[in-house]
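I have a structure here, written as structure tokens, and I will follow up with some questions on it.
Entry: chain A
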Amino acid sequence: MILAWLIIILMLGGILAWITGRINPLFARWISLVSIFIDSIIVIKIWIDYKQQINLTASPSWFIEINSKWVPQFGINFHLALDGLSLILVALTVFLGLLSVLISWKEINERVGFFHFNLLWILAGIIGVFTASDLFLFYFFWEVMLIPMYFLIGIWGHENRIYASYKFFIFTQASGLLMLLAILGLYFIHGSQTGIYTFEYMQLLGTKINPSTAFFLMLGFLIAFVVKLPAVPFHSWLPDAHTEAPTAGSVILAGLLLKTGAYGILRFVIPFFPDASKDFQTVAFILGAAGILYGAMLAFAQTDLKRLVAYSSVSHMGFVLLGAFSFNQLSLQGTVIQLVAHGISTGALFILAGMLQERIHTRDINVMGGLWSKVPFMGGMGLLFALASLGLPGLVNFIAEFLILSGAYQANIVLTGIAALGLIASTIYSLRIVQKVFYGSPVKEWPIPDLNAREILIMGALTVVVVWLGLFPQHVLDISKSSVKKILNSIGKTEVLDNNHNKLEEITLGK
Partner candidate 1 sequence: MNQVTLETSLALAGILFTTGLIGVMVRRNIIFMLMSIEIMLNASGLAFVAAGSKWMQADGQVMFIFILTMAAAEVSVGLALILKIYARFKTLDADQLNKMKG
Partner candidate 2 sequence: MLNLLWLVPVLPFFSFLILALFGKKFPIKASAVLGAGSIGLSALLTLIIGIGFISNPPENFRFVQTFWTWFNVAGLNPSISFYLDPLSIVFIFVITFVGFLIHLYSIEFMYEEEGFSRFFAYMNLFVGSMLTLVLADNLLLLYLGWEGVGLCSFLLIGFWYKDPANGAAAQKAFIVTRIGDTAMAIGLFLLVANLGTLNINEILTKAPAVWPQSSGMATAAALLLLGGALGKSAQLPLQTWLPDAMAGPSPVSALIHAATMVTAGVYLIARTNALFILAPQVQMLIAIIGAATLLVAGFSALAQHDIKRVLAYSTISQIGYMFLALGVGAFSAAIFHFMIHAFFKALLFLAAGAVILSLHHEHNIFKMGGIKNKMPLIYWTFLIGSASLASLPLITAGFYSKDMILWFAWSSPKGSAWLWAAGLFGAFITAIYTFRLIFITFFGTQKTEIGHTPGKLIKVPLVILAVLSLIGGFIELPGTLGNLPLFSGFVEKVLPSAPVHGENILQEGIFQAIAAITALLGFYIAYLLYLRRTPSEGKNLLQKFFYSGWGFDWLYERIFVRPIIFLAKINKNDFIDLIYTGIAAGIGLFHGLLIKTQTGKLRWYAMGIAAGAVITLTIIVFL
């Protein structure tokens, strides 16, 4: 039941914020802050329980779940379930959710109640996506997070918000429909084979599908997820949406919405269609490597700070595609870390861009420059997260990229080598941020104040997480371990440790 409460609290909080926001915007802000805060306490409690349970033997497939009938005629259940992977992403959601409310404190002054309603409903939808264990419910939440996001961009965005919100909506909606088709296909195939018509994840998991059908069904899911991820060439909604969204919207888009795509690949595409995924590996690698380099090249070319960061997201999410399709423990664990790392570092860069825009009312890096002497603290933060973005060891992004690439290396050496060039490319665009914004001599005399207490709190929290997980990534890796093993089992691969040589060997169970 605790899982349902996570969602219900946010939804109720949203409605309450909308109503009370009409009286006083401050009510809306506090209500959403409090409701996310309650959620975070719940998540922390689950996290602690989970940590204690890891050491026990024979972990069940789900750590906690709630299952009740919804539309029994069609085999639809209200089934929420949580395992390590979900837990990490839910924790990321509430963390970034809290920060989103805090950064919107001063930035959003119009229709504050409705804004927080949308914010909380997006978060509720995202938590739903991360925990739904029934495909119909999954699709339901997929749409729940989409529509408030459309409003968020369309109402509180910047200059070109209408275009961006349409583009975002059409891309995700169209690809979502493909996923719906694939879900229904899976539903009917499973039903006709076993006589049980159900949307239940665990039951659908073992469905035997003939290879060509499986391939098309996989494509249906995959397209929805790679559009969200996004992978080249489906990325073009992202720079517009990220750039035009208000800061909180950008943070949620980059930090959380993109992760739902990655989550979908890990949770659905690979376990449902193991063989089709294996056949798809090379293509996925090519898309991943192309995304890394192409995104980096575009990031380098941008003059709009938020657009630059948006394209860097494309580049970083290429690593996710690479990691997910390497099918070994190193890269899958790396992928999980990458989701967290990217959520935090890119979120931080968007927040910084938002703070800058609040102060100097522009995002054009050509008119910035020399800001270091005026806002040294902000400069330090900008530097830190630019370094995180380029994968400096000691920060969490490095762990992610290292694990992904060393896993990917074992799957495909050449494409991994090409993808590794992304390390150079990310250096180039990340340093460009520092150079253009904070170094150099001032282009214009901006009278800007350094970070205030609220902003220091936000950036401090992000910094602590980035450094802490960079030095102690095992805290996250422990949590995701069992989920990663499940994925590997579903694809028929287990990795054993040869004690004599301590050498990795992969044994394919099927053969």
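Heads up, the rule we're going with is that a contact is a pair of C-beta atoms (placed from the backbone, for glycine too) under 8 Å apart; a residue touches a chain by one contact, two chains touch by 3 or more; residues count from 1.
In picking the candidates, the idea was that all candidates are chains of the complex that A comes from, given by their letters.
On a predicted model such as this, the values are computed, not experimentally measured, just so you know.
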_Sticking to the defined contact criterion, which numbered candidate from 1 or 2 is in contact with chain A in this complex?_
2
_If we count contacts the way the header does, which residues on chain A are in touch with candidate 2 in the complex?_
167, 232-233, 235-236, 239, 294, 297-298, 300-302, 328-330, 333-334, 370, 372-373, 376, 380, 387, 392-394, 398-399, 402-403, 405-406, 409-410, 416-417, 420-421, 423-424, 427-428, 431-432, 435, 438-441, 471-474, 477, 495, 497, 501-504
